[in-house]
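Sharing a structure, written as structure tokens. Questions coming.
One chain of protein is taken out of this complex; the other chains stay put.
Take a look at subunit A:
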């Protein structure tokens, strides 16, 4: 307790005169094609984007690209033939470590951000926070109409949403720690495929 009081007293004695928060200094760019900008940014950071009209195209994609995936998990009910649904089974009761052998995870996510290629997802959709990291490969699905221009808009949508954990994901896990050579697949997922669906597809 005394450390806290000492620190606060030192700050109170040393802090500068009040400075106001800035208002309206910065306005995000607007008037461009959100989907294109989003795709451009996701691709830039090592992800791939696919525009589809029906969800079954994802099944097709999985059988072509992940033929040897054994354990697949999803939160999208239309994909229950492809993988285990996160809801309504005992996955909830498992400890996160038991997800260690997940090959592919497919998640519906609420929205994406064009200026960063980032996709927002919270723990109520994940059930296990570690899922998008521990899985070998990750697929995220967003509606085209959910793409917002800027992080500023993103946070005004998130507003005071009460999540326990939320994350912006913008690509596969990666590193350039060895001689600045980009290597995809550091500790998290080895790939990220983003599917953009038309507004009414699911």
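The definition used in the following text is that contacts are C-beta pairs under 8 Å (C-beta built on N, C-alpha and C of every residue); 3 or more make two chains touch, one makes a residue touch a chain; residues count from 1.
Everything below uses one rule, namely that contacts and distances are computed from a predicted model.
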When one chain of this assembly is omitted, its UniProt record names it as which of these: "Putrescine transport system permease protein PotH", "4Fe-4S ferredoxin", "Amino acid/amide ABC transporter ATP-binding protein 1 (HAAT family)" or "Fe-S cluster assembly ATPase SufC"? "4Fe-4S ferredoxin"
Missing-chain contact, candidates A:53, A:94 or A:156, resolves to A:156
For subunit A, the residues touching the chain missing from this view: 3-4, 6-8, 10-22, 25-29, 41, 44-45, 96-97, 100, 115-118, 123, 128-130, 133-134, 150-152, 154-156, 158, 160, 162-181, 183, 185-189
